[in-house]
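Note that one protein chain is taken out, while the other chains of the complex remain in position.
The letters A and B name the chains in turn, as written, and every chain counts its residues from 1.
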Amino acid sequence: MPDNRPTRRNFLKTLSAGTLGGLVFAATGCKREVLDEFLQKHFREMTDEEKKQVIRRLEKSYREKYGLDFKVGTTEAVPNTLWGYGLDLSRCIGCRRCMHACVQENNNSRAKPQLQWIRVLRLKKGNLINLEQSEHYYNPETVPEPGFIYMPVQCQQCENPPCVKVCPVQATWKEPDGIITVDYNWCIGCRYCIAACPYKGRVFNWAEPTISREEWNTDVHYLGNRPRMKNVVEKCTFCVQRARIGRYPACVEACPTGSRKFGNLLDPSSEIRYIIENKRVFRLKEDFNTEPKFYYFFSI
Amino acid sequence: MEGWRFFKKTLMLVVKGSTGYYLWCAFLLAVIAVGVTFYREQLDAGLIVTNMKNQVSWGLYIGNFTYLVGVAAAAVLLVIPAYIYHFDPIKEIVVLGELFAASAIVMAVMFVLADLGRPDRFWHIMPFVGILSFPQSLLAWDVIVLNGYLALNTLVPIYILVKSYYGKEPNKKFVIPLILLSIPWAVSIHTVTAFLYNGLSARPFWNASILAPRFLASAFCSGPAIIIIIFQIIRKVAGMKVKNEALFKIAELIAYAMFINLFLLGAELFKEYYSATIHLAPLEYLYQGLNGHHALVPWIWTAFAFNVAAFLIFLIPRTRRRLVTLNIGCALMIVGVWIEKGMGFVVPGFVPDPLGEIYEYLPNATEAAISLGIWAAGLLIFTLFMRVAIPIQRGDFMHSKYDELAQSHRMQSRHAPVPPPRPGF
Partner (left out) sequence: MKRILPVLALAFAIGTGLPVFAVLHHDEFPVPPPPLSEGIYPCGNCHAGMEVNTKRRELTDEHQNIKLRHAENVRWCLDCHNPGNRDKLRLVNGNLISFGESYLLCGQCHGNIYRDWKAGIHGKRTGYFNGKKTYLLCVHCHNPHDPKFKPIKPEPPPYRPEDKRNAR
């Protein structure tokens, strides 16, 4: 998409962005980094060299801001991969280990606001589709509780994502491996995508994230768990920083009951393909035609 | 130089005025100042200073935006009869109506900016400079139609006023097509704004085909109701001639629009309550309360009562044709539609949220202060527009060549009720 734009447009863009930036620069007399950040292009329009520069700048600014050495990756999608997720509803006990592991791995704000990408819903047995009967804040001594089942929900990485369709600036898009990512530096914070998502798969950084120094995970990806700024949207990426180097997402590894499964939908021998072929699977709100790549199943 | 003189005289018009004018402007500026103070805090800390959460991620700002787009669209209600049916009394006030629409659009855009998390990245949405995701995103459509409408509604009145400043007739070949264009354009701004919500399958409350027609119907109630009140003020304060007949005609049109609005509401309520699927939940939350949560219930019933009362007032000729009852009707309708289409429309879209959670949103002081600031800014813009437009329309403020002529006219009109020179079409 970025390649077939007319050059005149690019020229105009450079010219106007340059003018705009120059004006701001002149007006505020601010640091060069601030100007660079202001003028930063859309991630998908950057050349490899520009990406490198941006990463260098980000790592520097994170060092100044958090006193930590972040390693910001830009690993691209592995060819011939389409990530798919399986969640075994017969095994999930609603312990929320996944939710907390996700927060730690992905550097979600811990408070003010507290942000999570996974929500675990408790549903009365005999009820699955009507989520209005769900309870999000159950807190018993032990789980599972008699009479209930648990359904974790996170971004379903739709093949037909309503959130991407509505974004007015294309700050969110579907990567070649099927995950929906956000360029936090391009998002304008209008929250239209939050309104469009049928799964509550997106949350907003209502303020600068609050994370203590020792809690930061410094192994990050530009499109995933790198530190966010205030007033931008964020979401689950199936742990893009892990999945693209072949590792399981943090939620998969955290699940004590092994209810969470992950793999490549294009690989016939993958765990996720086995599930689709051998188990009875369903996808949440299939009637919306969003084609999620998140499969709920029942092993028993 | 004439340009300099125009500027200087405009400045004088704006700067000099009665005590009442000063008080009014000072009041608006004070409200704006409070709003700006709160907005700076919001910019600094983030949108966490509002009561919006991930569960209800749009609130008072977007509610006001929706309402104001409707108000702006209502300018067509004045344009259609004036230009198509040559209905004389209304024709007098169309220019001011369009300036009012322009002010409303400015307010609507300011509300979007107040809601926007990263206004510093505004250039990302600008076509050619950034990336405007047209035609996929309805928000991109809205950016285009709103800016187009703003341009149209400033261009046409300014053109007519400038012509009149030079004591000339406007060029019909130029201005009539633009005026005709503004009719479908007004429909389009509100349709696109309705589609902005309508297209979201995730939100059953908005995902109803009746939405755009209802939007238009309710816009044709509140917008003209505001205009009826504003024109009475202008008539009184600025001595601008507006016939009662015109006001009563607008009120009659409002009654029809309100009938359609109430009918569509009934159709919606029937469908949801009779079929009673799980998609009934937002309506239940709005009108009855859901699982013990009923923050919006008193509001929506107030709106309903106000709308029905206003409808009756505008329907019955005797109450419609008395200024006291007419104004009560207008006030009821302005507030009624504001509730119905602001908070009463935006919030239930989010309650319950897609995973069934209920968060009872009500705006906090910060949101109220910023919203009032924006309303004040819009009113100030409109006031200043009027400060310049009314003297031009009355013929008090003209190019130097015609000034003397106008002076003598004014002298005359003090003695005899001769209408001042006014551009005709």
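In the analysis below, a residue touches a chain if its C-beta (ideal position, glycine included) is under 8 Å from a C-beta of that chain, and two chains touch if they have at least 3 such contacts.
For clarity, every value in this text was computed on a predicted model and none was experimentally measured.
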Contact residue for the chain not shown (choose from B:48, B:95, B:160 or B:313): B:48
Touching the absent chain when the full complex is considered, from A:53, A:133 or A:299: A:299
Subunit B, residues in touch with the chain not shown (by the definition above): 45, 48-49, 53-56, 357, 359-360
Touch residues of subunit A, complete complex, unshown partner: 86, 88, 93-97, 99-100, 111-114, 116, 119, 136-144, 207, 246-248, 252-253, 255-258, 261-264, 267-271, 274-275, 278-279, 299
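The criterion applied here is as follows: only the chains that are shown with their structure count from here on.
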Separation of subunit A from subunit B, taking each centre as the mean of its C-alpha atoms, in whole Å: 38
Touch list for subunit B against partner subunit A, complex: 45-48, 52-54, 57-58, 112, 115-126, 128-133, 136-140, 143, 196-197, 199-203, 278, 281, 349-350, 352-357
Subunit A residues within the subunit B interface of the complex: 9, 12-13, 16-17, 20, 38, 42, 112-113, 115, 119, 121, 130-134, 136, 153, 162, 165-171, 186-192, 194-200, 203-208, 230-232, 288
